[in-house]
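As you look at this complex, bear in mind that one protein chain is not there, while each of the others sits in place.
Here is subunit A:
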Amino acid sequence: MGDALGSDLISDLPQSIVESILVRLPIRDAVKTSILSSKWRYKWASITQLVFDEKCVDSCSDRDVVEKSVVKFITRLLFLHQGPIHKFQITISYLQSCPEIDQWILFLSRNDIKELVLELGEGEFFRIPSCLFNCKKLSRLELFRCELDPPLSFKGFLCLRSLNLHQVLISPDAIEGLISNCPLLESLSLSYFDSLALSIRAPNLKYLYLEGEFRDICLDDTPLLVEISVAMYMTDDIAEHFEQSASCNFLKFLGGVPNLERLVGHIYFTKYLSIGNDPGCLPIIYKNLEIIELNQVSFEDMKEILVVLRLITSSPNLKELQISGSSNIPSATDAPDLDFWEKECSSKCRLSHLRVVQLTDMCGVPHEMELIKFLLASSPVLETMSIIPCVYVVESQLKMLTELVKFRRASAKAEIVFVRE
């Protein structure tokens, strides 16, 4: 029944292409295609990816009304849907925990769900029903503000590759169990847990992202780790706990990751690594470590500086280094143990691949200057070193510059960029 101008261009394309198009539309537009023509009435109903966001229903000023209409929309849609659902994502900040969500998850567990992302509003945490643990094909799970309680008989998600828990209430045993029972786990992200002591055993793990207060992290069996990013907050009692511990955190954390390619640390991470006995010359060489980024390093703490140094000297193929300081405005200009630099850094040490260095929040404390001196002297292929001084130390900047100029450079190409605001 096409008009004289042309025949139907699109309705007879294979279902895989139609799905490919519908999946790239916002869910509302996809469902609206059902009134285009008789052939299109149910084409949307078999798409395998359902993504719901803030825009899937009309907004209105009354939050309750919008919430109810979203719940109705999703429930109706699931009723009309046919076929497997591989991806189901809800990212709606005004949707609070409600009983319908349990029903949706039950429905999904019967329809081969593979990727589930649940990001609800800021209210009461949603308690994940036990039917989630029957989803045998689950390969990606992301939960925000939920309560997770795996049943005792739970043997793990055998296909799970990516796990992201953000502000999730779950017992430490359950987390450890969950991680170690998912043999294919490649990517793990845990954020905003309180005082978690965790031992991670995941032989296939490649990407690790941690953020929150961690009392103790031990990477027991993670030989394939490639990327680590940790933002560690610390409360007073955790700090106390640290003072008393004698084990070497550095080795506990970084002792078993020889394939590491990228390491990022924020806030108290370097401090965490510095706790415990000095590992001395490291037993491990990070052959593949090319990017190191350590933020909020305190250059007045010898142990932290030592951590930085050990990392740098154990990474022969390091290409990019970013360090930001967290020193308070220095009270004294001379610092103890300046000769440690001569002891620890032999002139033999060469960072033969280091090309880019960025140092931020530099206050000009002696140890910072020594680090810069060391880096300049040991990097024969250095191209750029950017130094961004801390905004509060305007007076010392000139002093820093004067010292900088004196340092020997191993690389003829090295450019020092001193960024002043």
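Rule of thumb we're sticking to: a residue touches a chain if its C-beta (ideal position, glycine included) is under 8 Å from a C-beta of that chain, and two chains touch if they have at least 3 such contacts; residues count from 1.
FYI, contacts and distances are computed from a predicted model.
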Chain not displayed: protein name in its UniProt record ("glutathione transferase", "SKP1-like protein 21 isoform X1", "Chromosome transmission fidelity protein 8 homolog" or "Protein-serine/threonine kinase"): "SKP1-like protein 21 isoform X1"
Residue among A:R76, A:K136 or A:K399 that touches the chain left out of view: A:R76
Touching the absent chain when the full complex is considered, from A:I17, A:V65 or A:I285: A:I17
Hidden-chain contact residue, picked from the options A:D8, A:E122, A:D237 or A:E342: A:D8
Footprint left on subunit A by the chain that the document does not show: 1-3, 5-11, 13-14, 16-17, 20-22, 24-26, 29, 32-42, 45, 76, 79-80, 82
